[in-house]
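What follows is a set of notes on a single structure, which appears directly below.
The complex is shown incomplete by one protein chain, all other protein chains being positioned as in the whole.
Right after this comes chain A.
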Amino acid sequence: MKRFRRHGQESQRDRLKQELFQFNKTVEHGFPHQPSALGYSPSLQLLAIGTRSGAIKLYGAPGVEFMGLHDENAAVTQVHFLPHQVELVTLLDDNSLHMWTLRAHKGLSELLEIGRFTLTGPPGAPPSVTRVTAVLPHSSGELLLLGTEGGHVFIVEVPGFRELEERNISLDQVASSVPDDYIGRRNLEHVEALQENPVNPNQVVIGYGRGLMVVWDLEKQCQLESVWWTEDGGYILSSHSDGSYCRWMVGVDDVNEEEEKSDIPYGHFPCKAIMKIIQLPTEDGPPFLLFSGGMPRASYGDRHCITVIHGKTHVALDFTSRIIDFFVITDGLQQKGDPSALVVLVEEELVVIDLQTEGWPVIQTPYLVPLHSSAITCSHHVSAIPFKLWERISSVGELQNTHYSKKPWPITGGQSLAPDPPQRDLLLTGHEDGTVRFWDASGVCLSPMYKLSTAGVFDTDADPNDNMNQGTEGEWPPFRKVGCFDPYSDDPRLGIQKIHLCKYSGYLTVAGTAGQILVMELNDEAAEQTVEAKVVDLLQGQEGFRWKGHTRLDVREEPVLFPPGFQPFALVQCQPPAVVTALNLHSEWKLVAFGTSHGFGLFDYQQKNNVFVKCTLNPSDQLAMEGPLSRVKSIKKSLRQSFRRIRRSRVSLRKHHVNNAAKLQEANARLEAELAEMELAPVQRKIEARSSDDSFTGLVRTLYFADTFLSDSSHNSPSLWAGTNGGCVFAYMLRLPPVEHRADEPITAHPAKEIQLMHRAPVVGIVVLDGHGAPLPEPLEVAHDLARSPEMQGSHHLLVISEEQFKVFTLPKVSAKMKLKLTAIDGSRVRRVGVAWFGSNRSEDYGESGLVVLTNQGDLHVVSLPSVKLQVQYPCIRKEDVSGIASCVFTKHGQGFYLISPSEFERFSLSTRCLVEPRCLVGAPLHSGPQRRPQTDGISYCHILFAEVLQEIQKSLEGDQT
């Protein structure tokens, strides 16, 4: 290799590479997967979410977000901010405590782990003694009270986690100071709750699992779930596993064992536990009482509810998934004002409810929006949206959001220092339920703009009048559905598979699971129209096949009223109705190309006429014909089912305690025999050259429009290119009538070229490079003066990207010019590919086009154009994360997105110039109370108003600690 390196050029190239490429995972969009803990700092106005995978995420004002990951791969069970500090403590599943802080670094805040701690009990003590069940950060900011499973309360000094053994409240101490008749013979069980008296920080109530509350020793026999100290310090609320809650008057100096009030709100029949209870006063009115759970076990035991009671208003908010935690934000600096918003973390989304507006509407979240409200089936990114289209989309989107509260987002901590995004980018996600969601992907917050549903075009089983919100008057409990997570799809055929949006013309085409292709136009007014379907037979008379898959969707015959937004005006339905695997739209020529596993077609959406169809199906490919129920899968499935059957029979045998031991043994033997069989056959891979008889060779993988030299080198003409799974490229020359006759003269297409790649690997991308070696611009890009016209003087080149190699051919005579092999060298295969422009971070005017490639190993490559040479390579996704790799989508400027969980996109960047990442600062809160502050010279800690000063302080803090 060294032999061939021309030294000077290479080093210059290396320098250029550094100026052009760098890899960063920048921001995670969407809703965290499997959240497990919620925390809130009223002083910082920051929200913290811990997840089961050990991640901790902080959110403040839109754009302010931090992420940290615990080294331990254990679930975060509790998150607590230290009052009036920038530190927070997390408790993990493995009983370790972690201290995190927000530290300023180069003018930006960073989330850092600064300490970890695990309680050590006395030698020989059982682990339950130190198993932490409750955490109370004391308002002094110096102490942490840790209640444990053994009933002890440990006191730890923070930061630094120094155990203050002499101050520990041991179970014996409690037992000896409490009258015997409260203790009984039974154990007090674990510490369930710890709460500090809001008025007197020296008073702490310890709630034991069995129901005893100490320091004021009150007792109730049913299991305690939660306690709450009212704002004035005069009452304690306790909630219980039988769905009841009690209010206790706190005596001034003596024991008061009279319960003030006890209630089972949804009583009569047995109720589920009230998991958490909060009461907050209002300035001039009745207090707000909020509690989670407590539903009647038999009839509504499966609901996930939070009840809000304020005076005569009583609502049971019915959430879409399990409630993890909730808190209430109150007005005013000291958090003493009226409750303003209820923040609820449920398993699949975050819901914020405006408690000050009539009807308690939901406040739309600027971040943490569940991307997966219906499963994401595909995504499409469009960079640099023209302002006019942006405005139109956001205004039709606003019409859909009228039911949201008008109040601004109540969590406002920190400040985002990220510059305004240089351009407006859209991310479109297609979903299983037939919707397409438009997201503003310009900046750090991925916020929803507009939602388009395609289901209305079709007759599906779901009755549109089947309203989920049908709340009959006087129903008890008074349910109200909140949240948007709805993973249940009415008809899987509606699923969106491919999306293409032309940002200049506002034409959108989407294609789905049942071979449906919709062409849509943005209309600012509602319109009633009938959508006529054009059925296109892709088999072209191929005989001997039987489609065993799903049927075509039925199109509604009557006119449908479409709301303002994208409205369908043409519909193509493929026959057989297989999944659409490739889609392209050329808005200048007004053509849509679509492909399935059987062939491809070209549709003229101006004349609403199909131009031509090409069947690519190999006559011996039975699998492609049978539809989604392939034989391979069904074998796997049947194997799995037989396993389940055996296991089930085993379980049921055990369950019923059948004394027929022989039967059980027989089942066991059968299972073991099958397992042994499985182990005997090792995982092995067949080594065989691909042949034309392989399955799905006809599946169309990519479609591409180009105005290039197809027949001779002096006349360019419009063309359509298609690449198949079997390594075949078809080129069609298109003849478009002159503009004035566009509506009435037919478009003609005739085959011009057919290239069979000898290595037969699936063709995943086709690009035509102009005379300068630059990719041809998008349709209408030149017309809008946003790209220079392609160089038509020099010869054009055709770049065919297969899963295994990149190959450049000359045009019009297709002869191979150069190539880059990938699979033959390192065994990786191309999974995703896109063309991107990389600007240099040194000189404003220098940039290059390149191919961005994601392989099945999860590595990202940049390949130069037109010379097809590997430039850089970065590991990005774990190779086992198949769905993450499949979900990846690239932008035109070297960024990309992929799903790290069903609900979250990770954004990454390969460009030095284009980088969207959170840049934010959180100042230490102002507080006159006891504070831990190092004595640094010359800086006053009071009345700090400006971020700059805060930064200085934080820097000096840093300096002190290091």
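Note that in this section a residue touches a chain if its C-beta (ideal position, glycine included) is under 8 Å from a C-beta of that chain, and two chains touch if they have at least 3 such contacts; residues count from 1.
Here is the rule we go by: contacts and distances are computed from a predicted model.
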Chain not displayed: protein name in its UniProt record ("Par-6 partitioning defective 6 homolog beta (C. elegans)", "SERTA domain-containing protein", "Transcription elongation factor SPT5" or "Actin-related protein 2/3 complex subunit"): "Par-6 partitioning defective 6 homolog beta (C. elegans)"
Absent-chain contact - pick from A:Ala298, A:Val739 or A:Ala824: A:Ala824
Touching the absent chain when the full complex is considered, from A:Gln9, A:Thr402, A:Ser714 or A:Ser815: A:Ser815
Missing-partner contacts on chain A, residue numbers: 1, 3-4, 540-541, 611-615, 682-690, 692, 711, 732-733, 735, 746-759, 761, 804-805, 807, 813-821, 823-829, 856-857, 867-870, 879
